[in-house]
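Subset of chains shown; positions unchanged.
Going in written order, the chains are labelled A and B, and every chain counts its residues from 1.
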Amino acid sequence: MKRTLTLLSLISITAQATETPDLETLYRLLQAQQRQLQRQQEEIAGLRRQLAKLQGKHARKRRIKISTKNGFTIKDRDSGSSLRIGGRVHIDQAFYHQDETSLGNGAKLRRARLFAAGAIGHDWRFKSEIEFGENGKVGPRNVWLAWRGWKPLKVTLGHFQEPFSLEGMTSSNAITFMERALPFAFTPDYHIGAAVSGHGERWSASAGIFGDTLQSRNDNVDQGWGSAARFTFAPWRGDGRFLHLGLSGEYRQPDSRHRVRFRSRPESYVTGKRLVDTRTIDRVQDTFKGVAEGAFGYGPLSLQGEYFHTWVERRGLSTLNFSGWYAYGSWLLSGESRPYRPQSGNFGRIVPAHRWGAWELGLRYSALDLSDGDVRGGRERNLTVGLNWYLFPNLRFMANYILADTSPNRDGRHERPRIFQLRGQVDF
Amino acid sequence: MKRTLTLLSLISITAQATETPDLETLYRLLQAQQRQLQRQQEEIAGLRRQLAKLQGKHARKRRIKISTKNGFTIKDRDSGSSLRIGGRVHIDQAFYHQDETSLGNGAKLRRARLFAAGAIGHDWRFKSEIEFGENGKVGPRNVWLAWRGWKPLKVTLGHFQEPFSLEGMTSSNAITFMERALPFAFTPDYHIGAAVSGHGERWSASAGIFGDTLQSRNDNVDQGWGSAARFTFAPWRGDGRFLHLGLSGEYRQPDSRHRVRFRSRPESYVTGKRLVDTRTIDRVQDTFKGVAEGAFGYGPLSLQGEYFHTWVERRGLSTLNFSGWYAYGSWLLSGESRPYRPQSGNFGRIVPAHRWGAWELGLRYSALDLSDGDVRGGRERNLTVGLNWYLFPNLRFMANYILADTSPNRDGRHERPRIFQLRGQVDF
């Protein structure tokens, strides 16, 4: 500092001097400048070292990445490990213009889920999800461990959904109507099992073996088990355009009590009542269920339908045949397209293109026949009009008006309840 | 590098030379310095570029904000979306010097809650909270979706508390005694519903309509519903000083079984016993409950009281009148003030001003009368002395000594149990 001041004063003196100095003064000035240059060089080197240190720190810090794109995720870039916290809340209100069966107007917390998911290293994924749903019941949903070491192959182990049906494989956050269609009665529940899946650009395939539902556990009996497979193919695919074809099936042996039951609520879950219900079917050897899936989309318009058939093989009794189907059309009034995902053979969430959100109009017809042979479970047909308002990809409001028609219901009576229901839905 | 070395050696040689060099040497030295200056200029420009780049990175990274002020929150500054994880744990131990009724000494996990909450965009908020409470029972608490697009208005949809009573609207993390006073028997539970609220600098108002409790769901009956409103006003307010006045009321129709029941534990929840209990009241048309609220604070001293009245309208039977009230004083021995919040008409958490925490002494008298007409639910009066130690705003220990007096209890007997209970409480 002292040196610099001395130099500066020297400079100012020489700068003020009007006459040219002599050679010796000039040389001294030059020497002073040289010392100044050296000091600056050292200062620059110092700055460079500090900057490098800060850049290093910055780079190390960037090892941990926090993302908000797809839920809130903390990721360690080095190890590949990550943790994500999320959940969903679906709140329903239903008004029943009931006929014979009392359905009970009211509100319901349809689904509230919280989960932690993530990765261990680069190849392993896990998810642990809890649902508190109907009437305060709490239980596990997706609780699994998956290996993705050989892409696009995936091996999953744990408690998850069997691969079965297009609507069954589409998240409840993304389905077009408030509830899945009547033949969802045939769709297997979450089960503990192991599955392998793979995909190409235009196809997906998955198969697995599965045990029983957690709640059905009984120590005196061997658990039932099932094997399910699904294959989907998209022969035609473009920007906002798709044609989906799929086949899925499940073979299942019930537990050693040899019982099965199929039943369905009237596409409304505020009530617990089922208008159609096979009640317990005994002496069941095994069941086979098959589904033919189809969907087509062109810009804001899309069509979707599935046909379900179930064979129930019984010991010493005739085989039972149950079936159901549904078909619906969706029109995104605001111009978006339903996001078809050929690599998983299902639909993702609609992303609103406008500040005021997206609007969707849907019309669905569904039918379920649970009467065959000695089993008189009833027949139901539902016509539903739905209107959805998507404010964000993860926030939507839904309204459904359902005309149900049983011919007959589980008690042999014909009834035509009408249902109006509303949903507020958020996921994070 | 080579050039610099050459220059430096040149300089050192000239510096050691005692005699003045000739003009040509001087000129060469000047030229060498000039090259050195140019190189330094380039180095400075390089440093400037690197620094700008690092500053840019830093700014981009600050888009994600992690805060620990009010729970642990991850926020995306751009979209306004955020996620917060939190919870609370209350652990109790109670000793009962019982009289007639056996109360059962012991310990209890009074409340353990975990929640995820956050924002979607700038206008929407959500919360999804699970409680595992008494005897291992698990269920949802605050599970809602709220819109704040037109401040200070707020619209809430979901499972939450009806706006009713000052003590009811104050968090269990912030109430002065371990349990709310006896007339809490009249306070509606968490219900699914929709509410609108607003506030000014000195007032708050909220109103909503609500369904039944989740657990009371029955498919054969229409759910009950209620409508509640609350208005609070703070005519006098200053630093550590406040006067709170409030009114709240709830009109409710029970479900189609037409039943209600009011009962209260002796301000102690380790026992499940209720000394006063109307038992099931049948043929109920509707109920109306009203509360007059008041609170006053001056520095470390505060007073709080509420009066509750409940009318039960019955079909073909006389209207029943039940009532209750409580009043208490709190003295923060360590000099802090209870944090009154006029914009929500309730109290926040006490923030200790000292390193060794805050100490609070409280005295409460509460009364509940559940006997009227043909209903002999009993009368109870409790006197409670409470001592609280706040180590952090979110960590406190509580001790309550309660003298209960029934005249008579639900079985017509006079008894005077004494209760000593302790709590450890943390929230995060």
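Annotations for the structure displayed:
Keep this in mind: contacts are C-beta pairs under 8 Å (C-beta built on N, C-alpha and C of every residue); 3 or more make two chains touch, one makes a residue touch a chain.
Everything quoted here is computed from the prediction, not taken from an experiment.
All protein chains share one sequence; of the complete assembly in this entry, 2 are displayed, while the total copy number is 3.
Basically, only the chains that are shown with their structure count from here on.
The rotation relating chain A to chain B, fitted on Cα atoms, amounts to 120°, rounded to the nearest 5. Here the CA centre of chain A is 32 Å from the CA centre of chain B.
Residues 11, 14-15, 20-23, 26, 29-30, 33, 36-37, 40, 43-44, 47, 50-51, 54, 57-58, 61, 64, 66, 74, 76, 79, 81, 83, 85, 114, 116, 118, 120-121, 124, 126, 128, 130, 138-140, 143-145, 157-159, 192-193, 211-212, 214-215, 217-223 of chain B are the ones touching chain A in the complex. Residues of chain A that touch chain B in their complex: 23-24, 26-27, 30-31, 33-34, 37, 40-41, 44, 47-48, 51, 54-55, 58, 62, 66, 68, 72, 85-87, 89, 91, 93, 102-109, 112, 114, 130, 132, 134-136, 138, 271-273, 391-392, 394-395, 424, 426, 428.
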